[in-house]
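As you look at this complex, bear in mind that one protein chain is not there, while each of the others sits in place.
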Amino acid sequence: MIQHILEYAGIAVLAASGAVVGVRKGFDLFGIAVLAVLTGIGGNVMRDVLLGAFPPASLQHWAPVTVCFVAAVLTTAFAKLVIKLSQLVLVLDAIGMGFFATTGAAISVDHGASYFAAALLGMVSAIAGTIMRDIVAREVPMVMGPDDMYAAPAMLGAVVYVAIDSVGSQWLGVAVGSIVATLLRLAAITFHWRLPTGPRELHVNPATVEDRQCAAASQLRP
Amino acid sequence: MIQHILEYAGIAVLAASGAVVGVRKGFDLFGIAVLAVLTGIGGNVMRDVLLGAFPPASLQHWAPVTVCFVAAVLTTAFAKLVIKLSQLVLVLDAIGMGFFATTGAAISVDHGASYFAAALLGMVSAIAGTIMRDIVAREVPMVMGPDDMYAAPAMLGAVVYVAIDSVGSQWLGVAVGSIVATLLRLAAITFHWRLPTGPRELHVNPATVEDRQCAAASQLRP
Partner (left out) sequence: MIQHILEYAGIAVLAASGAVVGVRKGFDLFGIAVLAVLTGIGGNVMRDVLLGAFPPASLQHWAPVTVCFVAAVLTTAFAKLVIKLSQLVLVLDAIGMGFFATTGAAISVDHGASYFAAALLGMVSAIAGTIMRDIVAREVPMVMGPDDMYAAPAMLGAVVYVAIDSVGSQWLGVAVGSIVATLLRLAAITFHWRLPTGPRELHVNPATVEDRQCAAASQLRP
C-alpha cells in the first residue's frame, strides 16, 4: 500500500517538474503533457527496455500515464503556486528519487540483472526521466551539472539496496537504501554540498557566455 | 497495396523533412542521410523497441532505410525546390502522420499491448522520429512547441483507431483514425489552430533572447 502511494507520488512529482519546464519553455498543453509523461515514467520505461521487460509496465497500465496527465494539468493551472512551493517540490522529489533508485534496482534483480547491473539500472530509473526532460527542453542535464548533487545519491541508494539484498531481504534494502538516498540528497540541498568539477580553467562555460550576451543585448535595447 | 504505398510515402516525407533540417544545419551528406533515416524510421523503431519486437522490422528489411537514403539524396539535390514546396510537404506529412499513428496502434495491439498502451505507442510511432530529428539538430522539438498542433492529432487518430478496433475491425479503425488525424492536422495548419500554453509571464522565451542577440551582433558588425 505505502509502496503504491510512494510510487505514484514519485511519478506525480517528477511529472510536475517536467510540466514546470514545459510551461517555462512556452510549450502548448499537449507538449507540456508529453514532457510530464517523459519525465514521470521515462526512467522506469528505460529501465524496463534495458531489462527486456515488454511492453514496459508504465505504458501497459493506464495509471502511471494518467497520473502524469493529471499532474501536468494541475501544474499548468497552478504554475505560479508550484514554482513558489519549489522547496516542497524538492523535498518530495528527493523522496521519489530515493524510492525509484531502490525499487528500480529491486525490479532489475527480479528480472535477472546482475547486482552490478541492478545498481546501475536503479540509478537509471531515478535519473533518466530528468535527463530526458532536460534534453528535450534543450538544457544541459541538471543532474550532470555542477550545481546540484542528484545522481550520486541515487547511485548510493541503489548500491545500498544491492548490498542489503545480497545478504538479506529486498524490503529492508528498499527501505534503508531509499532513506539513505533521500537524506543524502536533502543534506546536499540544505548544505549546498557539491562534487568537485574538472580544472576550472578548462571549462567552456556556456552560462557565462549567455549572461554576457543578454547583458550586451539589454544594453543595446533598453 | 495502398497500405505499402502509404507506408513508404510516409517514410519518404518524414525522411525528406529530416534531410531539409540537415541541409539547413550544414551537415555533410552522410550526416544528412543519418538524420533522414532517424526521422523516417525513428518512430517505428522506437515503437518496436517498446513492444519488444526485435530486430525492428524497419532495420531488418532493406526497403525503409533505402527509401530514406533516396529521399535524402533527392532532397539535398533539390533542396531549394523542396523548401519552396513546403506547403505540399506539410500536406503529405499530415497524411503520413495519420497513417503511422493508426498503423502504429494496430501493430501494438497485435504485439500484445493493452489498448491504452496501443494509443500511446501509435502516437509515438507518428511523432518520435520528428522529436529525434529536432533533438539531434539542437532545436526545441517542433511537436511540443506552441507554433503547431502535431502531437494532438496523432494522439486523436490513435485513440479513434483503438475505439473502433475495440468494437469492430482493425481496417476500419486504421482508415477512419488516419482520416481524422490528417484532417485535424490540416485544419490546424489552415486555420492556425493552436493549443493554449501555460501563463505567458512564466515563459522563458529563448527565441526572443536570440533575436535580441543577433540584433546586437549585427549592429556591432555591419
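Lettered A and B in written order, each chain numbered from 1.
Following the convention adopted for this analysis, a residue touches a chain if its C-beta (ideal position, glycine included) is under 8 Å from a C-beta of that chain, and two chains touch if they have at least 3 such contacts.
The structure presented is a predicted model; accordingly, all values stated were derived computationally and were not measured.
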Contact set of subunit B toward the excluded chain (per top definition): 22-32, 34-35, 45, 49, 52, 54-56, 59-62, 65, 76, 79-80, 83, 135-138, 210, 213-214, 216-218, 220-221
Positions on subunit A contacted by the hidden chain, ascending: 49-52, 108, 111-114, 116-117, 120-121, 131, 135, 138-141, 143-146, 149, 151-152, 155, 194-200, 202-206, 209, 212-213, 215-216, 219
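Basically, only the chains that are shown with their structure count from here on.
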Subunit A-subunit B separation of Cα centroids, rounded to whole Å: 27
